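Missing here: one protein chain of the complex. Every other protein chain is in place.
The first chain written gets the first letter, and so on, giving A and B; residue counts start at 1 in each chain.
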């Protein structure tokens, strides 16, 4: 950790200081958790109330924010600026340069770049290529013929099967498996016969994948995780599914096989998607939704089966009113009968 | 990859050629993705439209299919025949014969069959038995007293706990754990006391289990995965649950403890099943369903809580009509009031 003045931080993020620019900052925290010496941020005005009780020494805010009593850094994108400040104050995790451990198992014909680290008990099989400055942690296995780019990090206990292709600056967290066989069987006379899964997996540049995910290889052709997409933990991606660039998948999402997902989509936690459908660009899917049909660009869907959020909200509200509906129906029925009798 | 003529492929699958039987085939692909030299298949007539635009050089179809302009192989079960062709053209993954690596750790009293491969940094503990021609990949651990049959494959980073029993021709993908303690506690005065989990796990012949699954051992008695059943990725099976033969479980299914599942069941992705219930034979459970009661043989259920698909479809359609219902109720109410007033 380092100490910076508010002035220095403002310069770093391209912001404008309001208040005492000499205030020293040693840490970063949310409004609620910040103490003396911490900088915080206000990205969403619905949290403005929390500013009043926050003990933060400075707050990064949007250009129009008006908080006269506080030391502020005003900027266009406060959350992005906060990220820049966190990087400046704390830095990203550093990976010790251990070189290639004599306790790792590296095939003689593997093509290993410069400044690569391969930790104890990692296994790199034949015909593997690993780019410069990549770090393979302990107990990982990299299957035959797999290519890994430069500046990647594979945390302990990751498995990459044979013939996969991983781009540059890819991070894969522990326990994740890439390239296992997809779920493909031809059932004949009640017995399930395995279809060889001879495709691969392509993970493009700047992807990050969380812990204990499972990315199937393609049956024929590849499964693809697009550039800059980020996956959280315990996510299952089926064979031949293609995820476009810059999408976000929250934990425990499951996408079946042969799905096409566009760019800049957001999948909430535990979303499920059936196979062979197409999800457009910039689609938002609410947590636990079950998507069974194509979704056009920019639509927000929720529910299982998933439907447009506006429609869903209306019907779900009415679901709560069902007891009222029944009561009303009975009243109407009674009144009508009486009317008919009387008439 | 090899090249075969359409005639050779037809003979291999017991089909009948329509059109030029000398066409050379070098690959297999779906109708959409096939190019020159590829063979494809049409198993479901709803995809017939895709035949028109497909660039496949030949198509495997059912006996009654009528596609005069294409080179066809007609047969009884096109998808099964396609599987046979894929196996012929590409083969299944081959496992390099490495023998028992000096960098593996194998207990002195382990009974290891002939032609067994144990890769670097795998651990085989005391009293383990491993059958002929089985392959244990790197960084797997096989617990004390566990028996593994012949022709099995355990991919890297699999853990089998103590005292489990795995049949012949079983495949387990990376990261999967078999035999961890089930979730059993007796809560007394607010503290959860662990119940020893002293049962085992039996995985019968010809089972395949995907990546990062977790199969609990039994509390007393065994958890059983029946012969020929196939599990996809990230599946959780609770203690003492018994899954019948030839069932299919799609990714992220969770089955609690002491559930009995019949044969030839199909569980969609993310299905959840509560403990201590009985699911019959040939039951189909839709993705994301939550099963909380016994399900009789051959029934299809969906939804959470799960109910028969026919009933569910009706009510879910009506759920979308709730705004209409409310409108109608109000109109009726208004008309009735007017009528009563007027009367």
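The rule is short, and it goes like this: contacts are C-beta pairs under 8 Å (C-beta built on N, C-alpha and C of every residue); 3 or more make two chains touch, one makes a residue touch a chain.
Just so you know, these numbers come straight off a predicted model, no measurement behind them.
Across A:16, A:45, A:111 or A:322, the residue that sits in touch with the chain not pictured is A:322. When the full complex is taken into account, the listed residue touching the unshown chain is B:256, out of B:25, B:110, B:256 or B:279. The chain omitted from view is touched by exactly one of A:146, A:223, A:241 or A:288, namely A:288.
Screening B:49, B:97 or B:194 for touch with the missing chain picks out B:194.
One of A:175, A:200 or A:257 touches the chain omitted from the figure, and that residue is A:175. Hidden from this view is one chain, which touches subunit A at 27-30, 33, 77, 79-80, 82-83, 86-87, 90-93, 96, 103, 119-121, 137-139, 155-157, 173-175, 208, 210-212, 228, 230, 232-234, 246, 248, 250-252, 264, 269-270, 287-288, 304, 316, 319-320, 322-323, 325-326, 329, 332-333, 336, 339-340, 343. For subunit B, the residues touching the absent chain in the complete assembly are 105, 121, 123, 139, 141, 144, 157, 159, 161-162, 175-177, 180-181, 183, 185-188, 190-196, 198, 212-214, 216, 220-221, 234, 236, 238, 252, 254, 256, 258, 270, 272, 274, 288, 290, 292, 304-305, 307, 311, 314-315, 318-319, 321, 325, 328-329, 332, 335-336, 339, 342-343.
In this text, only the chains that are shown with their structure count from here on.
Computed centre separation for the pair subunit A/subunit B is 26 angstrom, with centres defined by C-alpha atoms.
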